[in-house]
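One chain of protein is taken out of this complex; the other chains stay put.
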Amino acid sequence: MLELTALQTETQTLIDAINTTWVLVVTFLIFFMHAGFAMLEAGQVRSKNVSNQLTKNLLTWSVGVSVFFLIGAGIDSLVGGGGFAPAFGYEAPADWITWLYGAVFAMTAATIVSGAVAGRAKLRAYVAYTFLLAAVIYPVVSGMAWYDAGLLGIDGFVGSTFGVAFDDFAGGTVVHAMGGIAGLTAAWVLGPRIGRFNDDGSANVIPGHSMTFAVLGTLMLAFGWYGFNVGTSAIFNGEGAFLGEQLGRVAMTTTLAMASGAMAAGGVAWAKTGKVDTLYVANGLLAGLVGITAIPHAATWWGAFLVGGVAGAQLPIVFSIVEKRLNIDDVCAVFPVHGSAGVIGTLMLPIVVAPSYLGNTSRVDMFLAQLTGVVVIVAWTVVTTGLIWGALKALGQARVSREHEQEGLDVSEHGVETYPEFGDEGAAVADGGT
Amino acid sequence: MLELTALQTETQTLIDAINTTWVLVVTFLIFFMHAGFAMLEAGQVRSKNVSNQLTKNLLTWSVGVSVFFLIGAGIDSLVGGGGFAPAFGYEAPADWITWLYGAVFAMTAATIVSGAVAGRAKLRAYVAYTFLLAAVIYPVVSGMAWYDAGLLGIDGFVGSTFGVAFDDFAGGTVVHAMGGIAGLTAAWVLGPRIGRFNDDGSANVIPGHSMTFAVLGTLMLAFGWYGFNVGTSAIFNGEGAFLGEQLGRVAMTTTLAMASGAMAAGGVAWAKTGKVDTLYVANGLLAGLVGITAIPHAATWWGAFLVGGVAGAQLPIVFSIVEKRLNIDDVCAVFPVHGSAGVIGTLMLPIVVAPSYLGNTSRVDMFLAQLTGVVVIVAWTVVTTGLIWGALKALGQARVSREHEQEGLDVSEHGVETYPEFGDEGAAVADGGT
Partner (left out) sequence: MLELTALQTETQTLIDAINTTWVLVVTFLIFFMHAGFAMLEAGQVRSKNVSNQLTKNLLTWSVGVSVFFLIGAGIDSLVGGGGFAPAFGYEAPADWITWLYGAVFAMTAATIVSGAVAGRAKLRAYVAYTFLLAAVIYPVVSGMAWYDAGLLGIDGFVGSTFGVAFDDFAGGTVVHAMGGIAGLTAAWVLGPRIGRFNDDGSANVIPGHSMTFAVLGTLMLAFGWYGFNVGTSAIFNGEGAFLGEQLGRVAMTTTLAMASGAMAAGGVAWAKTGKVDTLYVANGLLAGLVGITAIPHAATWWGAFLVGGVAGAQLPIVFSIVEKRLNIDDVCAVFPVHGSAGVIGTLMLPIVVAPSYLGNTSRVDMFLAQLTGVVVIVAWTVVTTGLIWGALKALGQARVSREHEQEGLDVSEHGVETYPEFGDEGAAVADGGT
């Protein structure tokens, strides 16, 4: 392994080393988003369901990354036109860096779903779905979108039809919209939590137990997101050219879209109620990030403000539609934050694209390529997710019992209390203290 | 954008790539300090004001970074002698990396203020002040201090007068003292929270709601601070020389000063009360970091212990003076932690400077340059901050009403409860559980 000669430490090796260093660091940052999601979701659920939410997050990563190693990465390359090449069969250990880099994106899609089905999904149902998402659902999406020969790639159906590939830089649709739409679908099949809606269809608010954890999670996610977006650009491309210009643009657009999303969501909430709802500001910041994630390499600075602003402003509105019109109980608002925001940003590319990036491409062709990609990914996600949760429901395995839901999933599924010293009934403890 | 030739992947490009990789990573770390400040401040306010504090932190970043993009960076270069060059006008996208790198320092200064005015400032007043800080107040300071042609630079007034520039490596005065002094000034204009002081001038303690969040924030800040201090050194300088010696010294002094600050503050608290107050240890660790931030590139190892120790030891004493003599309600102790600690460290340079760094410079000239810089920055900050908050106060826009303050800002300004399931009155919820 170490028998390299000094000759190899030439320019190409230095380039590989710099790219490798960068990829490892951003992979670690993206992994840290799991801690962010855990806190964001834990803060938004009731205290009787916090440990359940945390366990789901731990198992999403543990089960998902194992399955993605054994199966998912193979499906991804298969759909991308490279044959079934699972990660355990890699001959060069260095390729496991690329595998892990792909895995942290895959696991981000997976973990989004848990926020939508909080408070009533059975743990085993959620784990089963995560297994299938990591093995097949997500890898088919990434394989279609992120290989030249994939269905949405330049050499695939979309490229042949429109002369331009579906363009999703860091996964605004591939990762976030996919996760957000899967979450909405699962929440729809599963039905709402007890008491969430009245018989006349009007909604009751079930507030989360800790705004502090929710905002902590938001800021941890924003930190990891710099890895997610900026880290999607290598330092050098395959021809050895330094990508400083691309890195700079992505860093700028990611920053401005996140800022704009927070201000827009807070502003809409303020216009509607006269108060600046903290959770809308936080989720708006995330929606702004989601909105730019497909196109941070291509947007202008004003485009970043615009995309982030639209993604933030639609949040209170779309959340209200999901709640009041569709009566779907999307506990952590994953559809407006990840689903609609991701789709909107992906489709806005032709409007906000920098001239230097657009070149001679027709904005119409660009839009049609984006639209086709979105439609295909949404359809695939809705159908597969609906079938799986529908089957689990038909088997009576999707949801915990009414008693367990009321008691809280922490006790019924995990046998623990999250805060044994706080709340109505303090647990009796042995040491006599308070 | 990608049309570079292979020729460019020569040594200079490799150097640029390594510097770029480093700058991006440390920028992300410094951004993460916002999460740290959010937790540190949230932990130190009452539970009825937590969401207000978190919202301020989210909006500090969102509003501030937008304003710094549109205006602030232009003012910074203007004051630094480079003409008004706002970030939206950059021709090379790679320069946005440098912009973002500057922005995270600027936002650190901005966010410090929110800790001082907690629990009674109106959200709109705070946001207005943040706008002006990001647009003008901070950029004037950084422009004066961090350009050769700036007032405090080697080619400016200070350099011409003393033969040596004002030396603030990572912003001990430019960022931290500026923020801490702005916070003290704003808190003074705003007046204390209801009940904080008695008619005879004696003080009442209003404890924060969670030591755990405060210490979490402290340790997140310390993590980000490695980016802040060590990351202020590039990997290579402009002549292509590797800066390993500088990086090593900064890493060492930053570590020792933080350790020394925690021990000294804890020790003084222990000497005064017989107990090792957790919050003093945490804030002492931060004060040690602030103390060394101006001079980590220049201090000896024993100097790092000394500066950190002095910065930590002054914390309980200065806090007591602010509270008991001045009767200023600096909620999160931002003046002793960021203000006085930053000034003290900046002024201690001639005492602790390593001989190799001092060279032939006179310690007296060095001290006068440091003192001049501190005086100019403090005066500018106090005057501008005092004028703005004074104007807001005169307009009746600075402070929430007495009723809103007593009820808590979470409900009155944001319409939310941070912990709806804990505390005196549990909110009625729909799902029937606890």
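Here the chain labels run A and B in written order, and each chain numbers its own residues starting at 1.
We take it that a residue touches a chain if its C-beta (ideal position, glycine included) is under 8 Å from a C-beta of that chain, and two chains touch if they have at least 3 such contacts.
Computed from a prediction, not measured in an experiment: that's the story for all the values here.
*Asks:* Which of A:Val65, A:Ala106, A:Ala128 or A:Ala165 sits in contact with the chain that's absent?
*Replies:* Touching the chain that is not displayed is residue A:Val65.
*Asks:* Write down which of B:Met211, B:Ile317, B:Ile351 or B:Val382 is the residue touching the left-out chain.
*Replies:* Touches the omitted chain: B:Met211.
*Asks:* For a quick check of understanding: of B:Ala282, B:Val374 or B:Val400, which residue touches the chain that isn't displayed?
*Replies:* Among B:Ala282, B:Val374 or B:Val400, only B:Ala282 touches the chain that is not shown.
*Asks:* Can you tell me which of B:Ser77, B:Thr255 or B:Thr293 touches the chain that was removed from the display?
*Replies:* The one listed residue touching the chain not shown is B:Thr255.
*Asks:* Using the touch definition up top, pick the residue from B:Leu29, B:Ala42 or B:Ala94 that touches the left-out chain.
*Replies:* Result: among the candidates, B:Leu29 touches the missing chain.
*Asks:* Kindly note down the residues of chain A that lie in touch with the hidden chain.
*Replies:* The list for chain A reads 1-6, 8-10, 13-14, 16-18, 20-21, 24-25, 27-28, 31-32, 34-35, 38-39, 42, 50-52, 54-55, 57-59, 61-63, 65-66, 69, 87-88, 92-97, 99-100, 103, 123, 210, 213, 410, 413-422, 427, 429-434.
*Asks:* Which parts of chain B are in contact with the chain that was left out?
*Replies:* 11, 14-15, 18, 21-22, 25, 29, 46-48, 119, 193-196, 204-212, 215-216, 218-220, 222-223, 226-227, 230, 235-237, 239-249, 251-252, 255-256, 258-260, 262-263, 266, 273, 275-279, 281-282, 285, 301-302, 305, 356-357, 405-408, 422-425
One rule holds for everything that comes next: only the chains that are shown with their structure count from here on.
*Asks:* To bring chain A onto chain B by a C-alpha fit, how many degrees must it turn, rounded to the nearest 5?
*Replies:* Value: 120 degrees, nearest 5.
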